[in-house]
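Each remark here refers to the structure printed beneath this line.
With one protein chain held back, the other chains of the complex are shown just where they sit.
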Amino acid sequence: MSEKNIYLPYLMTIDKVTKEAPGVKTYRLKFQDEAEAAAFDFKAGQFGEYSAFGEGESTFCIASSPTRKGYIECTFRDTGRVTSGLASLEEGSTMGFRGPYGNVFPMDEWKGKSLVFIAGGIALPPMRCVIWNALDLRENFKDITIVYGAKSVNDLVYKSELKEWTDRPDVKMVTTVDPGGETADWKGEIGFVPAIVEKVAPSSENTIAIVCGPPIMIKYTFPVLEKLGFKDDQIYTTLENRMKCGVGKCGRCNVGKLYICKDGPVFSREELNLIPAEEY
Amino acid sequence: MSSNTVFEPKIIAFVCNWCTYAGADLTGTSRLKYATNVKIVRFPCTGRIDFLLLLKSFAQGADGVIVSGCHPNDCHYTSGNFHARRRWIAFRAILDLMGVDIRRIQYSWVSAAEGSKWADLVNNTVSEIRALGPYTEYQQVADYLEKGGYNGEA
Amino acid sequence: MSKIGVFICHCGENISATVDVERVSKEIGGMEGVAHAIDYKYMCSDPGQTFIKEAVKKYDLDGVVVGACSPRMHEPTFRRACAESGLNPYLCEMANLREHCSWVHEKSEETTDKAIDLVKMLVEKVKKNKPLDSIKVPVTKRALVIGGGIAGIQASLDIANTGHQVILIEKDPSIGGHMSQLSETFPTLDCSQCILTPRMVEVAQHPNIKLYTYAELESLEGFIGNFTAKIRLKAKSVNYSTCTGCGACIQKCPVKKIPSEFNAGLGTRTAIYVPFPQAVPNKPVIDRVNCNYYKRGACKICEKTCQVGSIEWDKEDEIITEQVGAVVLATGFDVKGADFFPEYGYGKFKDVLTGLQFERLASASGPTFGEIRRPSDGAIPKKIVFIACAGSRDPAKGIPYCSKICCMYTAKHAMLYQHKVHDGESTVFYMDIRAGGKNYEEFVRRAIEEDTVNYIRGRVARVYEKNGKLIVKGVDTLLGGEQVEIEADMVVLATAGVANCGSEQLAQKLHVSYDPYHFFAEAHPKLKPVETNTAGIFLAGACQAPKDIPETVGMASGAAVKVAALFSNDQLVREPVVAVVNRLAPPLYSTCVGCFMCETACPYNAIEHEEIKGRDGSLIRTIARVNQGLCQGCGTCVAFCRSKSIDIQGYTNEQVYAEVMSLLND
Amino acid sequence: MEKLRGRAAALLADGSVALIIGYEEGTKRPRPLFCRNSESTKKLIFDSRCINNLAVYITKKELVGKDRIAVTASISTLRSILQLYVENQLSEEKLLVLTVDLNGELREFVTFDEISAYVAQFELKRGEREQEILSKIEGMNREERWKFWLGEMSHCFKCYACRSACPLCYCSKCVVEVNRPQWINPWPAPLANMEWHINRAMHMVGRCTACGACGDACPVGIPIDLITRKMMKDMAPEFGYIPGQPAKQGNALSSWKLDDREQFIR
Partner (left out) sequence: METKYINISGLEQWFDAISASGKRIYAPVSARGQVDFMPVKHLNEVAKEYIQTTQSVKASVYPKAEVLFSYEKVHGKVNLTDFDPESVSETVLWKVHPCDAAGFKPLSAIFNWDTTDKLINAHLLKTTVVSYSCATADESCFCTSVNGSPGNVSGSDIQLTILSDGGAIAEILTAKGEALVALLPGVFEADRGDKKEKYLVDLPAKFSLEEVNAKLNKAFNSTVWKEQSERCIGCGACAFVCPTCACFDIQEDTHGSKGRRIRCWDACGFALFTMHTSGHNPREHQSQRWRQRILHKFSYMPERLSVVGCTGCGRCSRACPVDMNILEHITSIAEQ
């Protein structure tokens, strides 16, 4: 039996394209090979390397829930060579996928607890995977609160799902946009995510908070959570470092002795405190 | 009449919008005939033409390149072609030093009125490049990855 | 860009006769990213355009390629069609299948193959196109005219008469320029002052013209439609709002021996002075360099004579700011003077004069009231020699060009002399007679034939003095190089017309280019003679090269029309084919490293320095920024930027690269 | 040497500069030294063995901040400094240049003009190795030249030591790192290397000051400095500049003359 080439991607067909926001798209991908599809499994929090043949590979988390079988989804922003190559594909086109890579959110450990999701901007995708995972297994969890913010109404991703979540009685959904980003008919909150979290004030009692977003948002959200009584082991986030291989070899994503691609991308705040800050 | 034995060179032309492109338009309106080997890429000015594009052309399989624009003093932007001229003087010298076959790059000035000069330029360049044969010397090196190779093995 | 629509035109039979258009559309239809490909008889016809418009909507196209005639012909047509259907017009490109393919090749497989390649290339390009918005710049409808010679006067009046505001600045105390110094003008010999003065007055009284004399440009910033001019109003030391122009002060001024500029040094003036009687404005200024009070701290006689108390001793230069939308440069020229012709004895012998001095001698308002008299002894010269091309066309003197006006004014001078001194004898040494112009040749012939001026073709080697006479030594080339020697009472040099001193600095202030002789350079020697390289700045008159009055006036009116045309719109709409320097989030800001190679490369001075400052206001870096008002879209800077930090919209690196890559693929 | 050390110590002590970049004794040959206090100036040396071109450091944002710095400069370094001035990379207020002249005298420069006048006394000479390889290349026909360089290029592994050592390669993102489009293939392969070096040579036309740092740095011994140095010397008469003497007006390649000579444009 010859060894598997870890760099060889699965061939995927783009099944569905959703335009989320300016420059942001979601692709639903299906395996071209049925045997591969059957053998494939992943857990919430994992990511993959997506290829645009002709341009290269790029890292995105898997944005769909492992409870939804038969496809995976990714949501990405067109920012560079690879992502713009991907963005130019259409429904029916072939792209590549390697994965799943990285560690997972410990969903099993969270059984019986309440969950608070706090996300900003394009960082909702990794969260969306966990949200749907939790909603599909709703009975396992107590209260579910989602706080999501973006620069402007236009920049909010997953607009139809946001509505779905808002309409669900078993979810407390709060959306917000930065001051100035609202439209005339905007009904959500106006303000930065940390401030809104403070306002919503979820209880820290038997609760896990999952925070994803731009570094600045994370930086200001942590103290708010602390104030609300969240301990470091109750807070989770994901890290994004540049990576090429995704499997701990290319040498890019290391922070201290950790490989973000293997030991991450999911970290509790407790673990995060142990990672040395790359300071001058 | 093209038979299988005649080598048809691939030639790419980088021309400016105001003189040579218009000159080539005039060749068309004058219905002058020339060889089909040359394909034109339009630029606002010869000053815009990046020397790397010439290298890329050879790597992509071009056997020859034409670079053409307004005559000196006639540049639509007054000095783009003077800048280009300097650039080509230096570039040609470097290519020559490195052993690149500079006969495969034909520089020219073709004005908007010189429709027949354009036809001649194309025909002459095609026959010259045809005589030189395909630029395999360069293209082969582009295949390095396919063949593998180690230190010192080109 | 992923859903491209491709439309192949038959152009009647113009394309389809030699190119298999069906094959083209079929093969292109199979290309990656092409959502729709058709061919049609006339794409530019109404039904053809409708096909495009409908397809844009139906297939949600994000790019269109029309394979038809030259884009130089129909690009606007198809871009408009796209725009009408809601697609950004700059997402439409044309492949030239007619002029560059069907018309120049025979019907063959290869011709169709080439057509396919040409379309492919544009499909790859259009995939990389970005939606662009045409650039709109507001226009300040007010013009700045610099220089109050006949060129500036004419331009100001013409612009003002179209209803737009004009600011005219003149560095001297009066407008008028060289023309005001002339006696009579060729080829009609009408009195210069008589035709000029009414216009000077009109300028002063025109409601749309704001005149600043004794003023100079301090700086000019901005771009077409939006310039900010800082103007230095030099201290005149006289309050013009109260001064009545009575001239009493001038009469009393004790400093009387200052050589008069107006009279080219042949007469004198006082320290408080009006340069000439017809000056506009006819009010004096104090020449602080020569004024006793400013020199020694005492005098103030003028103040005592002035009935209305207009003398302002402590007045300082004032800098005012004006917003303008266009600039007309009309700073004129100068003539070479002293020390330039030691071999002709200029500056050494009093009776060797320049043409301009002769104008003053011949002028009724001049120091001799129009009588031709020698400066040395006041005698009427009986023999006079005119030397043309004194300096001009002489590479050794650094002036290889022809000054253009000298042949004519020399003929005029000789003629005026003959009219005034009937028994006089005049000789002209010339190299060639350049009398191209309406009635010019006739004028010269009249001088030779009717006024019996003696024309000798040849160069003068030397002028020296012997026994109170000036000996002019030269050769007569028509007589086979025979030596000639003429004893003269007066020698007049037709000295070369040269750029105004300071024109180089002025050009730099305005960011316009100048030629090696410091005359301002026109944007195109043939097609843009009144434009400069800097959009919105125009040229009039002798500041571009020596020229005569008719040409000057014609050019001034031309410049005025350019300004008026610019002012006919509230906004300037320009193609977005301009360069841009990339901008990134901090801490990068841009990949530009501020080497400013692009700045030196740009023919339009469109590259500016942008300082990136930290929160504490400290300078982090200086990077390049393109002034979109000035950039004309040549892209020369792009090819110079090593780190590819600057790119040009419409021909971006990605676009041209994609074209090249596609063209040679198999 | 003592004068240099003394002056350096004094400059640091009175706060007129915050950092002095010089040389110290290294394990194989002298190497760059960064003095931030008087104590470390004792290690300073300056002699003909000091061949690193220190101008490479004076554009690094990690090293130069708001404070004024000083650098001890060889002739090569001085030439590079001039060129960096021409390219708006330095400001006279922030840089003090020290050198020891042929008579062993310590000299200090503050302005472009002072350095320029000093450098003008030194002619740019061709080194022995340079001369040797050049005459070898001159004896080759075109095919041989292609083979020669291709052979050399096949050794290049794109470590970019040449670029890193060159004071004029201060771009924050070099063209090889630009990927939209990917102008130059970033992997080491003979043609990709050839493209890289032709590109670099073009970027150096009229800018290279012939310091040779790029060639010295190349760990696999490719005489790349020859390409840029030869070009700078060959192009000097064409474009009318003095080799190794950057002129304030700007760079040869971004200017032009009406009568630039060429015979190949038809």
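When the chains are written out, they are named A, B, C and D in that same order, and each has its own residue count from 1.
Criterion: a contact is a pair of C-beta atoms (placed from the backbone, for glycine too) under 8 Å apart; a residue touches a chain by one contact, two chains touch by 3 or more.
Just so it is clear, the model here is predicted, and its values are computed rather than measured.
Considering the complete complex, the chain that is not shown touches A, B, C, D. Only one of the listed residues, A:E20, A:E55, A:D155 or A:E189, touches the absent chain: A:E55. Touch with the chain omitted from the figure is made, among D:L44, D:L150, D:A217 or D:M232, by D:A217.
When the whole complex is considered, the residue among D:I58, D:L90 or D:A189 that touches the unshown chain is D:A189. If you put the missing chain back, the residues of chain C touching it would be 30, 32, 584-588, 661-662, 665-666.
With the whole complex as reference, residues 2-9, 11, 51, 53-57, 79-80, 83, 92-94, 96, 215, 240-242, 244-245, 247-257, 262, 276, 278-280 of chain A touch the missing chain. Touch with the hidden chain on the side of chain B covers residues 60, 145-146, 148, 150-153.
Methods note: only the chains that are shown with their structure count from here on.
Should one ask which of A-C and B-C has more C-beta pairs in contact, the pair is B-C.
Mean C-alpha positions place chain B and chain C at a centre distance of 37 Å. Spacing of chain B relative to chain D, judged by their CA centroids, is 33 angstrom. Rounded to whole angstrom, the centroid-to-centroid distance between chain A and chain B, based on C-alpha atoms, equals 49 Å.
Looking at chain C, residues 601, 640, 653, 657, 661 sit in touch with two or more other chains. Looking at chain A, no residue sits in touch with two or more other chains. Interface residues of chain C facing chain D in the complex, by the touch rule stated above, are 588, 591, 593-598, 600-601, 618, 622, 640, 642-645, 653-654, 657-658, 661. By the touch criterion given at the top, residues 87-90 of chain A touch chain C in their complex. The residues of chain C lying in touch with chain B in their complex are 70-72, 96, 98-101, 103-106, 108, 110-111, 113-114, 117-118, 121, 513, 523-525, 533, 577, 601, 603-604, 632-636, 638-640, 648, 650-651, 653, 656-657, 659-661, 663-666.
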